[in-house]
Every structure is written in structure tokens, then in C-alpha cells.
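All protein chains but one are shown in place.
In this document, chain identifiers A, B, C and D correspond to the written order of the chains, with residue numbering beginning at 1 in each.
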């Protein structure tokens, strides 16, 4: 195919980027905020004079939670609109759907959401967490004395790739730590599952003799009924805490948090982060939403994916400046080892693959939908796209090895 | 007069899509993506023809066409994926390796061969349609009952395809193919070729459907739509007829799906979820039910609008499409195709009135 | 009213014999805790206090553990567990004494939370209290806490704890907690006895007491082979017996779950059945009317809490019920006037138009409310009714069941006992002839749509009790509700009810056998097979009227 | 029998879509009399009644009922004004019981509190009493026709439009219907517009005849004025 370079648009005063987040359909719940975050970053950068002297022009499309449309829109952005980079996707399937398009057309996708790993494309910059940046620390924490020393784990998720892979890795990890098989239960519910009565009664039985916790990869609108039922059947964070990997501030924004208080979540970023950079980021985001008249206005909150979607734009801009060009290959090379002061503090691109090294935090849900940060990793945690637990023989290195390779 | 109009329409259609669009591409006015996108719409149109046969003509609202469509797509996808895997020297497609599957499941085996894949892509949907049809039509399920049952079936299949245990890629479906029959899928010429093939298949399918609906067989179908019992009392085996047309519709959907896959590059169970299966019916309804041209135009136009609007009006395209649906329904009697009729009728009505008063 | 205070005092007295005193260091640590020069100091202070186990500091530690530590004029205080009706709380001082704070006139001091300064203690620090939490939780005001404490205590076998446990049990009033407490006691003693007969007696007691952990306890005991083979076998047998009984109760629970799921389906399907079965309109936007009902509930909540300034009440929900009916109904009425009215002769077109309308409604909701909102469950409906120790029926589900019974009754009476009902049924079946008989068909159709959509709205309101509110929530239920209406037989009220409940039960039962996904597949397949035998639903029309 | 017309139809025309069926049809129904329209199949008799009832819009001309122009009133207003209609093809509400079908007759009754005159109705159509609870749609053809007539009578109309009311009804009851019509006309000043094909029945009750052909009235006159032979001739056109 033609190179996705932007030389044609580079001669004009603007540089185009694509925004590929679902604004309608089932995923809109999560993705709309990411579009807003990208938009805000673009506005900020433009206000400061743009990138390489050019204003960024975002091309926003709505793939409508329709995976085929993701592929189509990706083609449109790369081939017809000739954008320099694309910021988008949330679900694994949407990423997988556009992946070949980006690879075949030499595009660059900034993917801001935590994901299951086991992938390392040359065309994707993964700003979200890899399993070892979210799942493993969370499990480790729960098993630790400080975390409560839990010994039984109920792995509950929505039935799709992320939970399945996440649980596979978690299970491998737990087993490796000497948790007996019978103390780990894995269960999945369909998307949009609303009725958790049966499952919670199973959990109740499982947790009866204490020291049990839930590792939840339940997605989207199933969460509220899940937590409600959990409380209804008399369980609580004291008896059996839920560690969620897919519940962030944005989801909690207007949820009835009453039932969630005291439960936990693991991410790389929380709005409650005390850094001044973050305080400014949060205030800016609220102001941005209010100014643009977006639903929620200044009640809006930031969360992990929002932070990384926002950071992604800056990373790209910084890399382009560093490379002195918008050309994908140059930007990509400039990204290696690039560091940036994100709202979450300094973060750093991996020197050899396309993932981001960043801190891991665990938070406890507060009644106002915010998180009490109760644990924080010592420093930046390096990304591992291939989990050593499930793929011990694989690693990813685009500098020396042309991507995924087999370790000796 | 009417046939003349029709022929003109056909010529226009073919001239536009077979000559103008490719020419536009070759002269660099259109990107290969535009061509490819239209190629995909053609696949939908092929499936829509099937829906029009089964629903428009026979009056059976089948909501499982999306499922047949996916069967076609999945079959080809399995073939392409296996080819890619073998070329890469791996034993198993990536996702199976992740799912810790040791050997290729038996039902993947035949898809090593392109010929077998095509045959199976047709055979499996046909067999499915035959069995489902036999069971449903025999117990005389009709009307909404039929619609909801087939919808339930699609839903069940959707849930099953979503599972990883089925070894069909789960929610992620099958994706990331590089070549078909040795030609690279990312090559523009291949995309153009696929577009032309789709167009040719669409035209052929249209012609076949035209012949079917204009034969006595077609009249029996319409008679079944009107009064099934009368058809029985006139000694036609209603079940046979319904079954035949159901299988034909399934085949058309599958063919559409087969051509759709290489042009889209991904197939996921999302193609057959509730929304998708309702939408397929909507194309036909909007185009004009019981009118083959309507089915084609409905499928092309709705999908075109969907693509265009999601890009041009990402925030408000649902409004636009929604209002379009409502307005089409309220003001055009027989969908898009009825547009001409409606206007003509209005015109002649006024003429009638004036001629009367004089 | 002062139970909490009494308990805390009691706690101090009872624990006295257990621990050495260390009052001096306690006040130092307490001060450090409240005004730490650095986080690490606070952390250490808590650690020390936990290790010292000084009864006088227990109320303070308990407040920390409950995250209910506040500062009032630099003094550490805590609040009552429940606010008064105005949203104010009673306050208690914490250390060194533990008393109810009063104002100048001797009345209890009542303050809003905003008047207090929250002391945030990090979870890491709080977790240091885990080891002694059971001890002071034993005297908590909250029965749930006490229950938890009892069950945690059963793992520590020392005699001092045993004594404390007994003392606490003597005063236990909550049945649940009492049961758990007894269990802990028996469990501890079970490992202390040495004769088979007494061991068996304890095993019996545990089984009779039958608290949550009984089977696990007995199995553990059996496995440990603590006394001899005989008692082990005896315990194992008892455990099996208990589990059997539990399974039976579970069956009842499943039955209830099925009932509740079924009643939700019925509630949703009722409106659909009226609009679709009776008016012949395939209303693809039905789910969206449900969504409108849910958003109405949300708006009512916002209005109550924000605009009217009535926080913390359940009132909004009970206002929301009629509101959601009216709002959804009115919109349905408008829809009928603007669109559906022109389509009665063309049911197919109505399918299309309502599909279009549903797109518009979803997007409107998204623009107005963003993507995620949720409604607070009213206090009154939180929790559940404990029928027997192992069988709790959540109030919200009971409420939904009651609501759907009510609505079924309402619909039945409306349709079959009123003139309007007769008109509705007549218009549905033969619009033209009804008009010729003097029925204002347009008005009747509007009303039909109003009621149908209103019922959907009501269902939406009820759903907020168990699910969340998103723009496309309607789509989640639409297929299910169509399934219900169709398996019941179009336009058949009794059919709708029966199939709704049936599908609810089967879903729940199959879910207890398969995983949820396969449960759903199973249900779908089951319905398909069922339709083989009843191609026109549960209650098909018989005879000539059934012809096409 | 007075001479004032209850219903006058002036020069109306009506069409189904493109095809015009009524082309300037006129007729008058006298108060307290039975007026019969006759004509071959497909000339537009049913269409005429539908147009009078308002089911089909009259594109031209006017319909006057009790000195009031009702041309464009919706059907339900016409029904409430006192016009009852027994359509061709019965049009029973199939899933309502026989009793409920009768209840519907009350919708147009001038007195909202009125009750079904059960005794009279059941005397005329005894079968309806036995089948009170049965779904109307399950009745036999003739029974449905009886129900349809009964339903119209329940509303105590001042004008009754009957479209081949005796179709499918057993001879004995058909005769009784004729009798009851005459009785009602005499006792209650009921006016009747009857569409009928069977000369025997028409002859038994008619006061005034109209003959229709291709959407127009081609001949009219009182029963005495038109001899039997002439009637037959016309129908054979």
C-alpha cells in the first residue's frame, strides 16, 4: 500500500490525526470520554502552537461499536484522509479488527486501554497497561499480609478476550504462588448480563469460610447489577472484597456507588493522584467538558484510560517534534525510550517495544466515586506484552528482533 | 413503458458501478478504499436479495439471514487464516495457540483447501437452512412467531460463536488475513478485482432472483404470502416451496458473506447480533419490500448513508438515520423504490381530478 | 439510643483482664495518630496501638477501622451509624473517654457531616488493625460487624478469647450474629473435648445451630481426624446432611430468583403485549420507552436531591413510579399521534418507523445524559427479608414482584373489566368496524399506546432497582420481551404472564446447571423446541379465529 | 311513513385509489321506510354503503343525514349520530365473545347507560343466547350474520344500513328478519337502506327501490310502481 505518511498534508498548515472511538452503541459508555480527552490534548497542543509548527486537525469518526465499521473507518482514515496517527479503540476486538489495516497501510494507532497482552504490533502504541502492570500487582497485593492475605480467588468476568486472557494469566500466577486449584474459580457471563443472583449465591458459598476475594473483569453495564446483588446477599468488602480491573472513575461517575464503597480496583492512574500535574489535568478536563457543553459538564472525572488517551496525543506530538517529521516510521523510532511528564507523573516508553512503563496503583472506592489510593508500586513498572507466566518463551523487541521473538 | 424504464435503470446501474467507479479509481479520482467499500455494500445487497425473496415475496420474516451471512464469512475466513498460518510455518492460528489448543480442531481441517471451503460455505448454510426450515415450516410456525424464533436462533448462535470453546475466535472473531488464492489482499488490484467479482455476483444473483420471481414459482410464493391455506387447498406443497426459498435465501446470504470477508478483513459474531439481523431486514424494508430493485437499492443506500454519516456527523448520525427511516415510512409508500411511484401517483391523481372537473 | 456507647464501655471492661495496660504510651500514640508529623509516624502509631491492645483506645481504633474518624475542634470524634431525618449525626468523643457529645443545653449535639473534618487514614494503616479488629468489632453496634467478628474469632483458640466470646454472646441480641457466635464457640470447644460423646454433642450443636460455615467447619474437623475416626465420620455425615438441606434451600432461592426474573420480564412484556399484541404494532422502540422511564426516575432523583433539596429520602422513588409511567406514556402518546397513527394499515412500516424512533431516542438520551447514570436504591428497598437463616429474599426484588403483580392486575382489569378495555380489544381486531360501531378509534389507539408505553416506563423505573441506566438499556431487554410475548401467544395476557415466569424460571434453573451463557442458549433452544409443539404460543386461539 | 328523507345522497363519487367506483350516485332514504338498492355484482353497492358510513371518502357530492351534512364526518360520529351498519362479510370482532360483540353495539347508543335489550335480541336470534360466551369468530357463517344484525339493532339506530343481511342465514330466520324489520320501521320509525340481491326477500320488505349500474342509479320507484318482471330485467342487465 501507499505509505501513510502525511507529506501531502504537511505542506499545508495542519496535520491530521484520526480519532476512532465509538460514540454510539454499547461501547459509547466508555469511549466517548476518550474522544473528549484526545480532543482536549489536541486543543492544548494547538494552543501552544501545534506540532512542528502545524495545527493538529482531528478527524473524528464514529465506528458505532461495530467491529466491521472499525476496520472500514480505519481504512478511510489512513487511505482517504491520510491521517498521521490514529487515537482510538477500546475493546480488544476493535483493536484486532483494525490491526491488519494499520499494518498493511503503515499507520500508527495509539491504544489507550489496559489490555490482555500477547500482542506486539509495530503499528500500535500501547499506552494502556499490560497484564503485569495491572493484574499481577493486584493479585500480589491481595495475597500479601498488608492486602489482607486472601487465599481464595473467584475470577469473574464478562465473556470475551480480555477477561479470559487476564484470568488465564491470573490463574497461572496464583497457581505459581501455591494457591490450590480448588481455591480458584473461573466464571464468565455474557455481555450485558444483568442478573447475578445465581453467581452471587455461589460466591457466598465460596467465601463462607473467609479469606476469599473476587477478581472482577466484569465489563460495562453489568457492573451495577453485580455490585447491587453482591450487597443484597449480605456480602461486603469486609467479607469478600472485589478487585475490579474494568471499573474506573468514569464508570463510577454517576453510578450509585453505595454498594461499591470499600471495594478495590487496580489501575495505573487515579484521579485522586496528588501530583500537581494531575490536579491541573483534572481541573482542565472539567473545564474543557463544561466549556464544550458536553454531557456531565464540570461533573466529569478523569480516569486511567482518559489519562492515557490524553498522554498518547502528547507522546505522539513529542515524538514528532523529536523526529522532526510526521512520518510514521520516524515517529515510531522517536518513541522508543521517550519520556513524558504525564498527569500520572513521569512515564517512559519502553526502549524496545511499543508499550509504556508506568506506576501501578490500587485504590479503594469511596462514596463519591473516587478512589483512595491504598497501594502504589515503587516506581515505574516495565511492560511485559508477553506474560512470562503464560508465554515464558516469548518476548517483544522491535529494535533488535523485529517484533515478537522466541527467547532462548 | 415499465420494462423500458427497468432496462434503463439496469444500464445506468451497471454503467455507474462497472465502468464509472473503476474508471474513477484508475484515473486516481477515487481511492481504492471507496471501491472496496462499495464492494462490501454489494455483498450486503446480495444478502438483501435473499431476504426479499423470503420475506418480500413469501412473507416469511426470517431474522437468521445474518447468521447465514456469517457462516459464509467464517468459512472463507477459516480458509484464509489457515493459509496464512501454514505460510507462516505455524501449526495453529494464533488465537488457538493462546487458548492452549494443541491440535487443529477437526472441523477446521477441510478449510485448508479453497475448493472445499467454498463448497462448505454453501453447503453448511444450506444444510442449516434446510433443517431449520424443515422443522419450523412443518410445525406451521409463521408470522411473528417465525420472526422471533429465527431471531432466538440467531441469538443462540451468536452466544455460541462468542465462546472461545467453539474455536472460532470468540468475540474477536477471525481477522488478520493477508492473501487470497495467493494474491495479497492489501494490493489495490486485488481489491478492485474483488469489487468487480462482487458486482458480477450481485448482477447474476439479481438476474436469478428476477427469473425466480417472475416464474410461476414466484407466483406461488406470493400466493403463500397472501393465503397459505389456499395454496395448500390448491394442491401445492407449501412446505416444499417455503423450504426451497429459505435455502435459496440462505445461500444468497452465505455468498454475500463469502465475498464480504476478504473485502472487510474481519468477521466477528457482531455481524449476527440482534442489531445486525434486524438491520438486514431494515435494508429491504426501506428499499421496498417485494421488489428486488428495492432490496438492492435499500441495502446499498442504507449502508452508504451509514458509512457517510458516521464519518461526517459522528455525533448526530443516529438522528439523521432515524429521521430518514421515519420519514421514508411516513411519506413513501413502498420504500425508496416507491418514491417514484408515489410521485407519479400524486401527479396522476391531480391530473385525474382536473380532468374530472372539466 | 446509647447502645453503642454502652457496648464500647462494656468492651473495655470485658477486655480488661486480657491485656496489660499502657495508658501513657497510648495517649502519645493517639496524639501522633491525629496530628502526625509524617505519614510514617501515623502508620507506626496505629501499629503500636494495635499491638498494645489498650481497651481505652478501642473506640478510637474502631472508628478508624470504620473510616468514621472525624475532628471537631481538634478533638477526635465519631458519629452514629445512622443519620437523623435531617441528615445530622450524633457525635461521640473517642479518647480518652468515650461519651456522647452534648450541646450547652444538655441535648445531644447534632451536626451535619460537613461541619466535621474527616481524618483520612490510609487503608494500609487501617489494615494493621486487622488482627485486633475482631475483638473490638465484637462489641460493635453493627450486627454485621459482630457477625464478622465472631466468625473471625473461631480461628483463634486461646482460652482468653473464649471467655470474651462467651461474655459477648451472653449479650448478643441479633439472631444472625448469635448463630455465628455460637458456632465460633462450639467450634473452639470442639477441639478442646476429649470424649467421643461430648464431641458428638458439639457436632450436633453445630449442625443444629447451622450457621454459614457449619458444613465447612464439620468437614475440616472430619478431615483433621482430631479425636478419632468415629467423630470424624459423624461430622462428615452431618456436613453432608447440612449441605443437602442447604441445597434444598438453594432450590427455593432459585425458585425465587426465577420468580423475580420472570416478574421483570412480565413487567416489560406487559406493555409490549398491549402495544404489539393488541394494537398490532411491532414497537421496536418499546425498550426505549423503558429507558425513558429509567431516566425519568433518575431525573426525579436529581430534582429531589438538587432542586428540592430533599436528600437521603426514599420519597423520590415513589414519586418516580407514577412519573415514569406518565412521562413514558405521554411520549408514547405523542409518538402515536405523529407517526404510528399513519401506519395502522401497514404493520411492517410501523416496525421500520419505530426502529427509526428508537435510534432517535437513544441518541437523544445520550446527548442529554451522557452515557452512564444510575439511580440510588431507596433505603427501604435495600437489604432483604430473611425467611430462614439461609434464605434471604431481597426487598427490591420482592418489590418488583409485587409491582408486576399489581400491574398485571391493573392491566387485566383495564382490559377485561372496563369499557375502555373492550374498546381497545375491539379496535385492535377490526379498526374499521369498530369505527362503524361508534368507537373513536384514534382516541382509543392513542390511549392504548399511552398505557403500553407507560407500562414500559414503569418497568424502566423498576429496573433501576437492579440495573443501571444507559441510553441503550432498552436493547438489552427487547429481544427477551418479544420472546415472552411470542411464547405466550400474541395478545394473550395470561400467556404473557405464564411465559414470562416460565422463561424466568427456566433461565434460573438452567443457569444453576450450566454457565450463564449456555443457560441462555439452552433457554433459546428450549423455546424453539417448545414452539414446535405450540407454534402459536402457550394459549393459541382455537377454532376458526385462529385461521390466517 | 312520512315523506321526509332521513338520508339524502347527492351526486357522490368515490374511488379506491385510481379506480373510480361511484360516479355521481344519488339516492334518498325516506323516514320510516325501507329503501332497497339492487344491482349486479360489482356495480358499487357495497362501496355506496361504505361511502355513506365514511369508510371511504366521498370525493364529490354530499351526504345529508337528518338535515345535517355528514359527508366528511368520521365513521364513529356517524355511528353516534344514529346510523348503524351491517356490512357485507359480517365483520364480527372475532376474538370477542358474542356478548361482548353485542356490548359494542351500545357504543353508539344515544343513552350511555343503556343496556342490551337481551330478551328481544335472544328471541329473534336464540342461538346467540346459547353461544353468549363463545368467541364471535368461531360461530358459523350464518350465526355471525345474525350476530352482526343483532349488534346493529342493539345501538337503537335511526337509520340502518344493511348490506345483504340475509346472506348465509337459514330461510326461517331470514323471514323473521324481514318481519322484524317491517315491525321496527312501523313501530320505531326506523329507516332502512337495504342492499339486496335476492328478489324474494327484497319484495317482502321494500318500500322503495333503486337500481344501480356502474356506480350510478339507473332506475328508482316504489315497490308498487315497479312490477316484478321489470325488476328482474334490470338485474339481468
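Here, a residue touches a chain if its C-beta (ideal position, glycine included) is under 8 Å from a C-beta of that chain, and two chains touch if they have at least 3 such contacts.
The criterion applied here is as follows: contacts and distances are computed from a predicted model.
Choosing from "Urea transport system ATP-binding protein", "Adenosinetriphosphatase", "PadI1: phenylglyoxylate:acceptor oxidoreductase, subunit I" or "Cation:proton antiporter", the protein name stored in UniProt for the chain missing from the display reads "Urea transport system ATP-binding protein".
In the full complex, the chain left out of view touches B, C, D.
When the full complex is taken into account, the listed residue touching the unshown chain is B:244, out of B:141, B:244, B:295 or B:309. From the set D:146, D:191 or D:206, the residue in touch with the chain omitted from the display is D:146, counting the whole complex. Within the complete assembly, B:222 is the residue of B:139, B:222 or B:316 that touches the hidden chain.
By the touch criterion stated above, the residues of subunit C touching the omitted chain are 542-543. Contacts to the hidden chain, counted on subunit D, fall at residues 16, 19, 38, 40-42, 46, 88-89, 127, 138-143, 145-146, 164, 167-176, 179, 197-200, 232, 235-236. Where subunit B meets the omitted chain, the residues involved are 212, 215-217, 219-220, 222-223, 225-227, 229-238, 240-241, 244.
Methods note: only the chains that are shown with their structure count from here on.
Measuring from the averaged C-alpha position of subunit A to that of subunit C gives a distance of 30 Å. Taking each chain's centre as the mean of its C-alpha atoms, subunit B lies 45 Å from subunit C. Chain geometry summary: the mean Cα position of subunit B and that of subunit D are 52 Å apart.
Residue positions of subunit D with contacts to 2 or more other chains are absent. The residues of subunit B that reach two or more other chains are 159, 162-163, 315, 318, listed in rising order. Listing the residues of subunit C that touch subunit D in their complex gives 422-423, 425-426, 429-430, 432-441, 491, 541-545.
Those residues of subunit C lying in contact with subunit A across their complex are 120, 122-124, 127, 130, 144-145, 148, 151-152, 212-213, 216-217, 250, 253-254, 257, 260-261, 362-363, 366-377, 382-384, 392, 394, 396-397, 466-468, 470-473, 476, 507-508, 511-512, 515-517, 520.
Partner subunit A is touched in their complex by these residues of subunit B: 31-34, 36-37, 40, 98, 100, 159, 162-164, 170-173, 175-178, 185-186, 188, 264-266, 268, 270-271, 306-307, 310-311, 314-315, 317-318.
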